[in-house]
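What you see is the complex with one protein chain gone and the rest in place.
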Amino acid sequence: MIKLDSFRNETRTWLEENCPPGMRTPMPDDERVWGGKKPVFKHPDAKTWMDRMIERGWTAPRWPREYGGGGLSLAEAEILSEEMNRLGCRPPLFSFGLGMLGPLLLDIGTATEKERYLPPITRGEIWWCQGYSEPGAGSDLAGLQTRAEDKGDHYLVNGQKVWTSYAHHADWIFCLVRTDTSVKHAGISFLLFDMESPGIEVRPIKLISGTSVFCETFFDDVRVPKDQLIGEINGGWAIAKQLLAHERSMISQLGARGGNRLPPFKDMARRYVGDGNGRIADPLLRDLIARELINDRAFESTSKRAMGAAGAAAGLASMLKYYGTEQNKRKMEVLMKCAGSAGLGWEGDEFADDDLVLCRSWLRSKGNSIEGGTSEVQLNVIAKRELGLPD
Amino acid sequence: MIKLDSFRNETRTWLEENCPPGMRTPMPDDERVWGGKKPVFKHPDAKTWMDRMIERGWTAPRWPREYGGGGLSLAEAEILSEEMNRLGCRPPLFSFGLGMLGPLLLDIGTATEKERYLPPITRGEIWWCQGYSEPGAGSDLAGLQTRAEDKGDHYLVNGQKVWTSYAHHADWIFCLVRTDTSVKHAGISFLLFDMESPGIEVRPIKLISGTSVFCETFFDDVRVPKDQLIGEINGGWAIAKQLLAHERSMISQLGARGGNRLPPFKDMARRYVGDGNGRIADPLLRDLIARELINDRAFESTSKRAMGAAGAAAGLASMLKYYGTEQNKRKMEVLMKCAGSAGLGWEGDEFADDDLVLCRSWLRSKGNSIEGGTSEVQLNVIAKRELGLPD
Amino acid sequence: MIEQLTQEDRKLLRDTAARFFHERSPITALRQLRDKKDAVGFDPGLWREISDMGWAGILIDENDGGVGLGSQALGVILEQSGRSLAASPFVATVLSAAPIISSAGNPEQRGNALPGVSNGVLVISLAHEESPRHAPHQISTRAAKNVDGYTINGKKTFVLDGHVADLFLLVARTAGQNEERAGISLFLIDSSLPGINIKRTTMVDSRNAAHIQFDNVQIPANSIIGKAGYGAEILDPVLDGARAGIASEMLGTAQKTFDITIEYLKTREQFGAPIGSFQALKHRAAEMFCEIELARSAVYSALQALDQKASNTAELVCVAKAKACDMIELVSNEAVQMHGGVGMTDEANIGLFLKRARVAQQLFGDVIFHRQRFADLIGI
Partner (left out) sequence: MIEQLTQEDRKLLRDTAARFFHERSPITALRQLRDKKDAVGFDPGLWREISDMGWAGILIDENDGGVGLGSQALGVILEQSGRSLAASPFVATVLSAAPIISSAGNPEQRGNALPGVSNGVLVISLAHEESPRHAPHQISTRAAKNVDGYTINGKKTFVLDGHVADLFLLVARTAGQNEERAGISLFLIDSSLPGINIKRTTMVDSRNAAHIQFDNVQIPANSIIGKAGYGAEILDPVLDGARAGIASEMLGTAQKTFDITIEYLKTREQFGAPIGSFQALKHRAAEMFCEIELARSAVYSALQALDQKASNTAELVCVAKAKACDMIELVSNEAVQMHGGVGMTDEANIGLFLKRARVAQQLFGDVIFHRQRFADLIGI
């Protein structure tokens, strides 16, 4: 305990001295730092902050120091997180490399692979995207058809991915491909490759909310060196499931917080139907709002309980994904009811920024229960894994 | 039009002269007249009223006069119904013979069959019950196993039925039996037989609501004369579907009215949470009540529209059955919320009669969405017949 | 009493309207208006065609240059236009402003406005709401009497097609306090009067409304419709007509949303089978079918009551709009979910239906408003 207390003190001091004031403010979506070969630092303090955290190994606090991580224990990492929250520090770097590929490689990668891929992730030098879904393989992910043919010294990749997040900005992709067409799940492999390889075309997809963070990605005779296969040939499905569980828990949390740009649910509700004292006079709207705030509390408790459970089961991850995203959709609908015509604006100066953000967030929330495995898929998983209901 | 006006006048006069005052009052469930070989007339005026209506042919107003019906046109029958409602006349006779078996025989019965079975129905001399479901054949009705073996001059029936309404009082049964075990739907036949035949045992089923109107019925080597087969041998499934559609519409209407003994929904709600002026002060309960009253109105309009549609499709009958029964369950739950502990009484003088009736009706309502084909079966039918969704 | 259409007439009208909107105003038309950020927000040529069909004058008496077919006929047309999300000043003009003039305008007002509406050359917008949630009597815009007429001061919001309106049907207060039913008056005024400041607002459904500010706007005395202070008596029944009308449009929109979704369920395959073969989706589709049919019955009953001037019309209108709101919220949400990722793309049409649904839900009162009003009307 004494060791942890001194860690807390040191950390607090370091953060106070090193986190620039501009990095202690709420972060608009477009000021996120994603790193990559051509990094964008919209906020003037963002690069300083990222570089200082990289130097300390705290872009990946729990990873080993040899790969640029912080080498912290679980308890230390929690303290770091608490102290960052206390000061209101922004996360210095966002990346699917830190959140998804890195942990996977730490778990199953060879020494060579770890040395090759992990340091550029902790240093924010490579922007990774993920290639899972295909036009004909959404809920039925294992039905994917993108082929990787063994051409001796390389794989030749042909096919199409969809819903590749930020593929138009990404440097590399981690990608599920079919290496055996005679079987379904057992014919899938996991490849990493450079998005600058010849034969790759990326088209952003415009969403109903007006944003374009997802892409269609086309592969036409893309050559991938064979040493960029991770795990066993045809052993990709196990990797996919591991990554999916992780993605689900990320999305469920995102959903519970109601996205990033929108002020908290209670504040938004008060904005539209609160009186001067923050009370909500209309008893029916008040009841709708209270209902969702109650659900939020119960969901929070459940998330904590699930984290506490030794090795959260797939069924619980699915429960959190399902409930968190459906809950977020309900909250958005409640806010739309509160906002009335003020929430129906698409653009223009006549609407306040928060009003426009509400409308876009409401539309965007509809995707939460689709991306990362639809609600229907989550319910299937729960029925099978948690309840043992027969096929 | 003149003819109808004079029919209305005559009808009104006749009803005013012939319907005893005691038969113009709301009817408790236990004063229903079911007829049969040992008829029970709990109310002193009930027999007079039934006899007078039988004499006039108005226990079955639209059936041909030769079978004891009234021979009325659709328009005339509607006038009779309107005039009976105006005076508050009780239906003189309840029977599955009038509502189900009779219309079927009128449609597909032979002349002999009509002469044999219909007049006792209009005269209330035979109490019919229906033998459809079996312990292993509920939603999957065509999975029934009760065998009828061809023994030359008779069928030998063995097996078990369940949910036979009032089988412990009934004189005869119309019954689905298996006459071919090598096929499913095409191996079912429709038999009529005397419930006094040797080998029949009836056990009433006690429901969660405390009543026992349904029975288990056991057949052990019951001999049924071969001329009591209706329709073709192995042609019973078409008959079953015809009868089921009819039953569904009966139950959906029953559901919408909230059973018979309970005062109307709005009155009950006011009983528990109304102020002196019939207003409901609590805004949340008021909203719950208004919601269901709105659903009631929309359901009424839908029932009328469905009746108007030329030959209501199976999908629409299923829709009415599904919605009407689910709606009734919702209303009962709203009343239970309004009633609080007053609705939780099981028996004893400390609860008002309407309170006890509410609790029993709430419990009974749970069966509405099960009997006559579960809600799940109705949704299957809608998806298939109305929406054409693939199997 | 409005002339009643026969079953056959109605079927004919429905088929005509279905064909018209399908051919002349497909969903691509709405996309084009949106993507080129059209200044008008609807196609005036199409609006003229709609008028030529007699539909702009459908509620207007023959003596005033209309065809006077009544609410059920109107419902038939709106149901069809709802299927193709046709953008037009129908709601602003035909459904809400013109009926006020029809029911209470003096001969001069009628003559100036109604033939122009019927002919599709005049856009009149109802300038009514002052807060984001429908509140018919929450009027604080003041019309102060003076020797030359009235001076108007106040602010209006969510004025449909207000940026291109020739005239405003203005709801203002000549007496009384905010929320009071008494003291509300109606005025038919030119949109180009000095002191009127119009700001177009682009809505999520790609249609347009406006914020309108009135600063010391001087209007002539003969602008008033009906008797000063008794405007709510005129307005309230017209709003009921508009509510039933928008509910009809919602019915068409929801039905089309549902049709598209059922088609998708039959064709989209996952796990080696059409997703419409999965029972969970089947049951949800069947539940939507039930809700659509219930809403349909409610809408038809309300339209019939309007034509018959039935005493329970207001109640039936509440039932119709309340059911239509709940129903379309369910259907539009389920449609997007059942389309999966495709439903989230701007390229698919399903999102346009979702967007229109929420705007229509708010118009003339959402489900909460109508449940409360229903409860008031039936005295619980």
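When the chains are written out, they are named A, B and C in that same order, and each has its own residue count from 1.
Definition applied: a contact is a pair of C-beta atoms (placed from the backbone, for glycine too) under 8 Å apart; a residue touches a chain by one contact, two chains touch by 3 or more.
Bear in mind that the values here come from a model prediction, so they are computed numbers and not experimental data.
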Here the chain that is not shown touches A, B, C
Contact with the hidden chain, among C:Phe42, C:Phe278 or C:Phe353, goes to C:Phe278
Given B:Glu31, B:Asp45, B:Glu113 or B:Glu376, the correct residue touching the omitted chain is B:Glu376
Residue list for chain A contacting the dropped chain reads 266, 269-270, 274, 278-280, 286-287, 289-291, 293-295, 297-299, 301-302, 304-305, 315-316, 319, 322-323, 376, 378-380, 382-383, 386-391
For chain C, residues touching the missing partner are 278-280, 282-283
Per the touch rule stated above, chain B touches the missing chain via residues 133, 136-140, 143, 162-163, 205-208, 210, 272, 282, 284-285, 329, 333, 336-337, 339-351, 359, 363, 366-367, 369-371, 374-376, 379
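Here is the rule we go by: only the chains that are shown with their structure count from here on.
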Per-chain Cα centroid nearest the overall protein Cα centroid belongs to chain C
For the pair chain B and chain C, the C-alpha centroid-to-centroid distance in angstrom is 43
In whole angstrom, the CA-centroid distance of chain A from chain C equals 41
Between chain A and chain B, the Cα-mean centres are separated in Å by 56
Where chain B touches two or more other chains simultaneously, the residues are 287
Where chain C touches two or more other chains at once, the residues are 281, 368, 372
